[in-house]
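With one protein chain withheld, the remaining protein chains of the complex are depicted in position.
And then chain A:
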């Protein structure tokens, strides 16, 4: 399904999901987390450009160790009610300073657009039941954090910050895109 960025604009997607074994050329490849953990640091470096798909709830320590080699991390939400993906994204960005593409996938709702953005996602994979138009509409009706409004505390906390952060939560600036 179409990939969009956090402005709901379409993003050209060159990533291919698959197994390393059948890789033909050095096309950008997304592997399951189970594959990633079996690769040695050397193999991992050789496999670049490489991304990984993580389902929330997975034991993620091994992921943190591999961050430097990963161009893309896809976080898959088994259900939109499962908010662990938000904490995983926040942890990747703020604690581990992951700079690559962070993509939300699986069961996510346009109503969660602002939250996904604020937690550091940079792209997302739309679905048949929630195609890009719906995300665009969510954006138009104030579905993002791109507002100077909101409760006083959030305004104050974002003002005082040295790092770019538009709400109380962290915000990823342009440089990390891509």
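The working rule: a contact is a pair of C-beta atoms (placed from the backbone, for glycine too) under 8 Å apart; a residue touches a chain by one contact, two chains touch by 3 or more; residues count from 1.
Quick note on the criterion: contacts and distances are computed from a predicted model.
Chemist: For the complex's missing chain, which UniProt name, "Branched-chain amino acid ABC transporter permease", "Xanthine dehydrogenase YagR molybdenum-binding subunit", "Ferredoxin" or "Nitrite reductase"?
Modeler: The chain we cannot see is recorded in UniProt as "Nitrite reductase".
Chemist: Sort through A:10, A:41 or A:150 and give me the one touching the missing partner chain.
Modeler: Checking each option in A:10, A:41 or A:150, the one touching the absent chain turns out to be A:150.
Chemist: On chain A, where is the contact patch with the chain that was removed from view?
Modeler: That gives, for chain A, the contact residues 57, 80-84, 86-88, 90-91, 94-95, 109, 111-112, 114-119, 134, 141-143, 145, 148-157, 160-163, 167-170.
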